[in-house]
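Below is a structure I'd like to ask you about.
The complex appears here without one of its protein chains, the remainder shown in place.
Now for subunit A:
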Amino acid sequence: MADVVLKNVRKTFGRTHVIHGVDLDIRDGEFIVFVGPSGCGKSTLLRLIAGLEDITSGELFIGGERVNDLAPAKRGIAMVFQSYALYPHMSVYDNMAFGLELAKSSKADIDSKVREAARMLQIDNLLDRKPRQLSGGQRQRVAIGRAIVRDPKVFLFDEPLSNLDAALRVQTRIEIAKLHTDTRATMIYVTHDQVEAMTLADRIVVLNAGRVEQVGTPLELYHRPANLFVAGFLGSPQMNFIPCTVSHIGPDGVQVQLPKAGSITVPVSPEGLRMNETVTLGIRPDHMKLSPQGTLTGRIELVEELGENHLLYVNVGGERHLTIREPGDAHHEAGQEVALALAPESCHLFRESGEALPFLSGSRTPAPPSPDLSSRAA
């Protein structure tokens, strides 16, 4: 059990800067998920914590101890790799026992720990098999088992589910969540899958190009994205973005002029906003409705039926497309002209720099983020 603290951690490979000064406080027992597009540095950040890469500058503390110069095995961590990384020539039992053996644990101790972990993961009937005789899901369990027997303070997962098929992925995801509730160990989990991030995380760290974009609970990030990047990254289908101009600033929010359409008043604080400034309005596909009184008009280009809901792709002039999600089966066809109504309280406004404008207090459902949970990105 330990907290993990990163202080201005940087990593460069030669002249390439991969991690640009990350500050992060991970509390004891917390489940933290690093998400971001590929190449954003999330795996590198995990490997820095694991000690598989050297930190170029900055400090890393695990359980209050500065571990910058400690070998991976001395940091009290265990890591589960995407490719499982089992030792192919060893049996499942030996794979799990290897770390304990190197740590010079007693035979009886090793045996009881390995068997207990195997029972927990329901692989106790596979202990004599070689990795090549196992299915992908079983291999991943062995890899998790190998991490458990080391009784680490911090579990590190590097995209552990991306080599599994969809059904197994859901099942293993639930098992990892259960493992977290059972052990209460600190866990750091890297993924590019936002469903995994949303379902598993206590807090999500969104990374982009080696920088922390936002840190917060899954719902905070979903409802209160700090910037355009986070807004666009979380949620599927992606949030719609509409460029518009500020037409009025009042006590109940900012009125913006939509292109070739009416205006809408978004309940955000206008901090430093000027008239006629260009801003971006963001709205999720679920927060728009087809309605005859709608402010935006356009032509349906494509209908995607998903069963429980359907997606409409609407061309609102120019090359701009908006995505709308409506429940149930579609009642419209491609080519139809429709009008869209936007729920103003569900709209987000972003400055030209990409930064989100804060909502006026009491304007929407989720609790505002408490100060210590907000992003500490430099």
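Rule of thumb we're sticking to: contacts are C-beta pairs under 8 Å (C-beta built on N, C-alpha and C of every residue); 3 or more make two chains touch, one makes a residue touch a chain; residues count from 1.
Keep in mind that, in the parts below, contacts and distances are computed from a predicted model.
Among the names given as "dihydrouracil dehydrogenase (NAD(+))", "Response regulator", "Trehalose/maltose transport system permease protein" or "Long-chain acyl-[acyl-carrier-protein] reductase", UniProt records the absent chain under the name "Trehalose/maltose transport system permease protein".
Residue in contact with the omitted chain (choice from A:Ala85, A:Ala177 or A:Leu360): A:Ala85.
Across the entire complex, the residue among A:Arg150, A:Arg173 or A:His223 in touch with the chain not shown is A:Arg150.
Even with one chain removed from view, subunit A keeps its contact list with that chain: residues 50-52, 71-73, 77-79, 81-89, 98-99, 102-103, 130-132, 146, 150.
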